[in-house]
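Of the protein chains in this complex, one is absent; all others appear in place.
So, chain A:
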Amino acid sequence: MSLSPDLLTRIRQAAHDHGGPRAAMLEALRMIQHDHGWVCDAHLAEAAATLGVHRAEMEALAGFYSLIFRHPVGRTVILLCDGASCWLNGADAVRDELQRRLGIGFGQTTADGEYTLINVACLGGCDRAPAAVVGRDRRLIGPLSPEGVAKLLEGGL
């Protein structure tokens, strides 16, 4: 499936707004990911062609950024902090419980396509450690506990 005409228009507009095609590459990747959840090879190539940059350059940039997803992700992406303050407040137990309940490790997606779990750098939620951000609006939640994990997955947090 190719990119929608509307998205292609927005990618061209980004090149105009951001000071040229090269500077708009990340924004193009973000827009594709926003609409499709992740960035597949075909979409990456189409965006590169639209901007007039080589797809290898686009690939290099996509590969650099940890939050540009080059594999399909679940409907809800959970970014779990593995920073120091969260660790000091029990993040390991939260991690273990999340992985046990979801049956996946970091960087993996549940078989039903519901959740992807990713460990990330300090989330700026040290006052709510252990913290995670969840979903498209990157909602900060915490402090998490192993008991709170069930509630989180039932949508209660």
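The working rule: contacts are C-beta pairs under 8 Å (C-beta built on N, C-alpha and C of every residue); 3 or more make two chains touch, one makes a residue touch a chain; residues count from 1.
FYI, contacts and distances are computed from a predicted model.
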| item | value |
| --- | --- |
| Name of the absent chain as recorded in UniProt (options "Endonuclease NucS", "NADH dehydrogenase subunit F", "PqqA binding protein" or "ABC transporter permease") | "NADH dehydrogenase subunit F" |
| Contact partner of the left-out chain, one of A:Ala45, A:Ala60 or A:Ala111 | A:Ala60 |
| Hidden partner chain, touching residue among A:Leu29, A:Ala47, A:Val73 or A:Leu98 | A:Leu29 |
| Residues belonging to chain A that touch the chain removed from view | 17-27, 29-30, 60-61, 64-68, 79, 82-85, 87-93, 120-129, 133, 136-140 |
